[in-house]
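Remarks on the structure that follows.
One protein chain omitted, others in place.
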Amino acid sequence: MRTAEEYMEKLFKMRKNVYYNGELIGRDDPRLRPGINVICETFNYAADPQYEELLTATSHLTGKKINRFTHIHQSPEDLLKKQEMTRFMCQRVGGCVQRCMGIDALNALSVVTKDMDDALGTNYHERFLNYLKYYQENDLVGNCAQTDVKGDRSLRPHQQADPDLYLRVVEKRKDGIVVSGAKAHNTIAPYADEIIVLPTRMMTEKDKDWAVAFAVPADAEGITQIIRISNPRPRQKLDAPYANYGSADSLTVFDRVFVPWERVFMCGEWQYAGQLALLFATYHRHSYTGCKPAVTDIIMGTAALVAEYNGVEKASHVRDALAELIAVAELVYGAGIAAGVKAKRAASGTYIPEVVYANVARYHAGVNVYREFELLAELAGGLPATLPPEGDFYNEATKGYLEKYIMRKAGISAENQHRCFRFISDLLVSAQAGVKQVAGVHGGGSPIMEKITIYGQYNIEEKKKLAKYLAGIKE
Amino acid sequence: MRTAEEYMEKLFKMRKNVYYNGELIGRDDPRLRPGINVICETFNYAADPQYEELLTATSHLTGKKINRFTHIHQSPEDLLKKQEMTRFMCQRVGGCVQRCMGIDALNALSVVTKDMDDALGTNYHERFLNYLKYYQENDLVGNCAQTDVKGDRSLRPHQQADPDLYLRVVEKRKDGIVVSGAKAHNTIAPYADEIIVLPTRMMTEKDKDWAVAFAVPADAEGITQIIRISNPRPRQKLDAPYANYGSADSLTVFDRVFVPWERVFMCGEWQYAGQLALLFATYHRHSYTGCKPAVTDIIMGTAALVAEYNGVEKASHVRDALAELIAVAELVYGAGIAAGVKAKRAASGTYIPEVVYANVARYHAGVNVYREFELLAELAGGLPATLPPEGDFYNEATKGYLEKYIMRKAGISAENQHRCFRFISDLLVSAQAGVKQVAGVHGGGSPIMEKITIYGQYNIEEKKKLAKYLAGIKE
Amino acid sequence: MRTAEEYMEKLFKMRKNVYYNGELIGRDDPRLRPGINVICETFNYAADPQYEELLTATSHLTGKKINRFTHIHQSPEDLLKKQEMTRFMCQRVGGCVQRCMGIDALNALSVVTKDMDDALGTNYHERFLNYLKYYQENDLVGNCAQTDVKGDRSLRPHQQADPDLYLRVVEKRKDGIVVSGAKAHNTIAPYADEIIVLPTRMMTEKDKDWAVAFAVPADAEGITQIIRISNPRPRQKLDAPYANYGSADSLTVFDRVFVPWERVFMCGEWQYAGQLALLFATYHRHSYTGCKPAVTDIIMGTAALVAEYNGVEKASHVRDALAELIAVAELVYGAGIAAGVKAKRAASGTYIPEVVYANVARYHAGVNVYREFELLAELAGGLPATLPPEGDFYNEATKGYLEKYIMRKAGISAENQHRCFRFISDLLVSAQAGVKQVAGVHGGGSPIMEKITIYGQYNIEEKKKLAKYLAGIKE
Partner (left out) sequence: MRTAEEYMEKLFKMRKNVYYNGELIGRDDPRLRPGINVICETFNYAADPQYEELLTATSHLTGKKINRFTHIHQSPEDLLKKQEMTRFMCQRVGGCVQRCMGIDALNALSVVTKDMDDALGTNYHERFLNYLKYYQENDLVGNCAQTDVKGDRSLRPHQQADPDLYLRVVEKRKDGIVVSGAKAHNTIAPYADEIIVLPTRMMTEKDKDWAVAFAVPADAEGITQIIRISNPRPRQKLDAPYANYGSADSLTVFDRVFVPWERVFMCGEWQYAGQLALLFATYHRHSYTGCKPAVTDIIMGTAALVAEYNGVEKASHVRDALAELIAVAELVYGAGIAAGVKAKRAASGTYIPEVVYANVARYHAGVNVYREFELLAELAGGLPATLPPEGDFYNEATKGYLEKYIMRKAGISAENQHRCFRFISDLLVSAQAGVKQVAGVHGGGSPIMEKITIYGQYNIEEKKKLAKYLAGIKE
């Protein structure tokens, strides 16, 4: 397993292919550091004996100890552990731990490559296992690039005016394939080692050229990352762990990128594109049953804290709001547990979380995101929106006034009051708050997508039969 | 194990102590039959080899096969089985299976009698185990009488104007105790063998006389049951399994009822009253994680059916509504699974469902009850409220008109359209619908009670610490 | 203006054409009386000098004083008065006052007959005014029969397997037309003088024969009413005004009914069918801005009462629930006021409520119906579902027990506690409760219909322009 330092060392040597606001930047650009810090923690905690059991696993390929973020789930217990690890890590970094993406993609590939081989006589699974061994042994960090830019939403890939609006194979060579297109919303990509590309949807035969899956280094020739960085509002003096962690998303452009065959895991098998897309979604929604409760944990802890500082922690509307937040967190986490417990074993030996539970959990998280921010805003009052900037707390002309007038409950220092409200101001009233909201709705698939999956995967006919039985309808 | 016939045979021999709308009625009164039919199914399915594994268990006392409705949970698996059995049985009888009450009370007593003995040196647990053996061997049906009538809600038991407003010990004798008071909302009591009395709340030392738990036959001397029967609207000709199952609730008056010591399981140990009350609630809320999804199953199946009959099953608002119903059912069931998986073993060996998961599940069910009826009403349209009574469908003067004008989607007969809408009319527009709604909110404790439990049992301080950590607050 | 007695005298002489549960019944059947009682109050209050201003108006045709339920709105003030009258009357009869239907239909016809004449050179308006004069002078009670049974919901009238699934003209004669079909959900029809038939939807040219509007006596030859009666649960001794008022709905079958030309107000003008349908909906939804707040008034008053009786009226969750109910009632009523104030004058001189306000008000009422029942259920607790029937309160064997154990807050007699909970039990746990819920969703058009109207009638393009302006998008 790598250390954080080794991860960064490799990272900083990569080819410069990341653009930010008009500049070509290095991966050692300080603005990327908050995102990198998040990934570093996944190495740090794995190296900490206290968290070893949670953060590491035993490779089913090599029997070696590996970072759990590179593990293929071999049992329901593995899924429960992964869920628990995700909640824990997201608590520590104050939000998305990001590294789940890659391993969710690999778990999905582990299943589908085997299924394809069994049905079609291809040999993707062996290739995949070789790649996986490399990934585990080098303790890599992977982005999953799934979402195409999609152009006109009412048209299929092959119907688009510009065929590149979905990523596709433009050339097949003896030694590999050449692909073009762009993938959007690629969190972690600017500081990932690898990019794992999956199809974004079900395909028809005419979409064959768009049914493609593979892995490439994140700085491979022909790849351009155009990114947006979402860091917390920087602090001047008032340090806070929260302020150290951020993220960046890439629009990843593939301009005739060559991929050698040993890294190609689907190429034209359009019948399996939908299954692969859905499987990644299932694993990733299962990840959300860990990360979203962590975000709710932060919101509820903060809400409880500000209620205490305001001296209203025993008010019934406060307890009501906290109980509502707990219910959201634990319904999502509880349904996630059910998804793990009821997981099914695929032909490859990989365990797949039960799809309905994974989806109702992610759905419930998704429809409550804005509500959670609303609850915190209600309890925190208006101050997060009007809190003067830090500088005024250090200027002699205003410092005294601010320290005098921020006082609330006896026994809580002005500094802690300040820290509390500065934190809430960053949580609620910042660009990053907007990112958390939008990502909370759309990340891993929005509630509307989960509803489609839930309805599509559920045995509703059996429930109609039940209704007919009770109503006395015979046919 | 008993048969349904044996159950009824014993039942019909009991002392007449049931009053209904001004009459003293026998337990063989036909108006009680729909409730009795529900209980009969718990014997019938247990006797059916196909359902044997689900409906029976092995007694940890005797090693014999027993009805699972008399079993003390010995493992998380037992809790998962019980949840599954409850959902299945409630589907078959179109609503509350009722028999869970008794066994939920016994599970709670199994834990608390042991804890009291360990702490106070009493010998309740042995008594309890003897009683349990009797209960299992005779395959009994038990009501749990917990809720006192409570008088002024702002006063404790000992502060009430009339001390009987909470049930209490009025006399202690050598051979037993004498109790007076009344317990409300006692579903199943008019056709139960036994009534198991538990305290309804936390008590203080001054409430000592009210801290009492025991079991008595439902027709014991001094007991008067004043009941309300809630049956489906009776059918004239259009038979439907749904119409065969109902329920009855008793206000059970205890007027100087004698209880021999061997049936007394708490008498004055006020410190344990709250724990016993909460434990029963936990088991019963866990039961709700099985029964409420079953009610949602019926509603969703019916909603899907009427959408099909109306020819709109593919409309997006229909799929949306169905997905919402599925999400309610499976979030409740999923969190119930988590409650089972994360169950803890008590000193007595009994497994206790994890309290937060049991409560968030019951809470989510409770806050969605009316919403579920609303969704069905939206999809069914206005006809359930204005459907002419059955008689008009058989009268030659009107029959033809009704069969002509009820036609909707081609291929669905007038009779099946009729059956479908008659069923929905009974589900939505009947006194029993109101019972289902009110019971869905309050049965087993209303959402407001679950919120109190959730908040009270959750480690919110740990979440505040998390917020402080991220905000950089040190103390 | 008529008296209640004169209304009934005429009613009881009508031809027997009402079927109920297999019987042909007279309009003097006691089971119809609760519905008739509602209508009687519209005569009684109009005759009461205290309410005269609210309940009467001046005919714009004759200058005579008329019952406001027969008035064509001549100003925004008329609309405000009608809304106020509706809320008041619904409070007095504990629910739907029913008589608004007829006058809402006539107001819609007053507008469209004029518009048709102006555009097409027909002479419907004069006919209509003659009929209106007759209606006002005889102080008639009218049902509006709009909703066709509709068969397959995905087909237009002319596409249905059976052409009668929408009511249509089957023959045109010199002296009038002959119509066949059936209209559903015709509240008030069994005790109305007249039935006013309107089209239920937009029509195409091929649906010409289905574009028809007219008025007939409710017992005209060829009309068969097949009804469902929805009365409150009957009381044995515990009288309550609420228990005196009910309703009945008819499936009204037209089997070759002859309508003389002077009573025909549309016959083939398919282009105006949609406008007429929508206009009736607009007037009727405006009526809902009066009646729905009255239903909320009853629910909130009852909720406040039971909270007082339970001794928890100062609890914050109680005040919260009451404030939520007030907000529902007054948002609906307030938007209804806006609909009146912003009303527009049609060519006929009739004022039309502003359509968006009328629809958002009805929509808000519709989406809150089940929520209002839920709030009352939450505050009332479980007793409404398990309250023993009245008879037990009069049986010497049980009376004492019930009066002892129903006691709650000091100073409230057992009888009043009984009255309070009996009332709530009827409000929440009865077939009529189901009718109120379903009618609250679907009556006058369900929320899904209002959303369609709101979206269709709103100037959303203007709002898109605003967005473009702010975003700097020029085209």
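When the chains are written out, they are named A, B and C in that same order, and each has its own residue count from 1.
What we mean here is this: contacts are C-beta pairs under 8 Å (C-beta built on N, C-alpha and C of every residue); 3 or more make two chains touch, one makes a residue touch a chain.
Quick caveat, the model's predicted, so the values are computed rather than measured.
Under the touch definition stated at the start, the shown chains contacted by the missing one in the entire complex are A, B, C. The chain not shown here is touched by just one of B:13, B:206, B:256 or B:317, and that residue is B:317. Only one of C:45, C:272, C:370 or C:423 touches the chain withheld from this view, namely C:423. Considering the whole complex, the residue from A:119, A:347 or A:385 that touches the absent chain is A:385. The omitted chain makes contact with chain B at the following residues, 315-317, 320.
The chain not shown here touches chain A at positions 19-24, 147, 149-154, 161-162, 164-165, 182, 184-185, 224, 226-228, 230, 233, 249, 251, 253, 255, 310-312, 317, 369-371, 373-374, 377-378, 381-392, 394-395, 397-398, 401-402, 404-410, 428-431, 433-435, 437-439, 441-443, 446-448.
Chain C meets the missing chain through residues 91, 94, 238-243, 297-298, 300-302, 304-305, 308, 319-320, 322-324, 326-327, 330-331, 333-335, 337-339, 341-342, 356-357, 360-361, 363-364, 416, 419-420, 422-423, 451-452, 454-455, 458, 460, 462-473, 475.
Simple rule for what comes next: only the chains that are shown with their structure count from here on.
Looking at contact counts per chain pair, the maximum sits at B-C. Mean C-alpha position of chain A lies 52 Å from that of chain C.
With centres defined as mean CA coordinates, chain C is found 38 Å away from chain B.
Residue numbers of chain C whose C-beta contacts span two or more other chains: 317.
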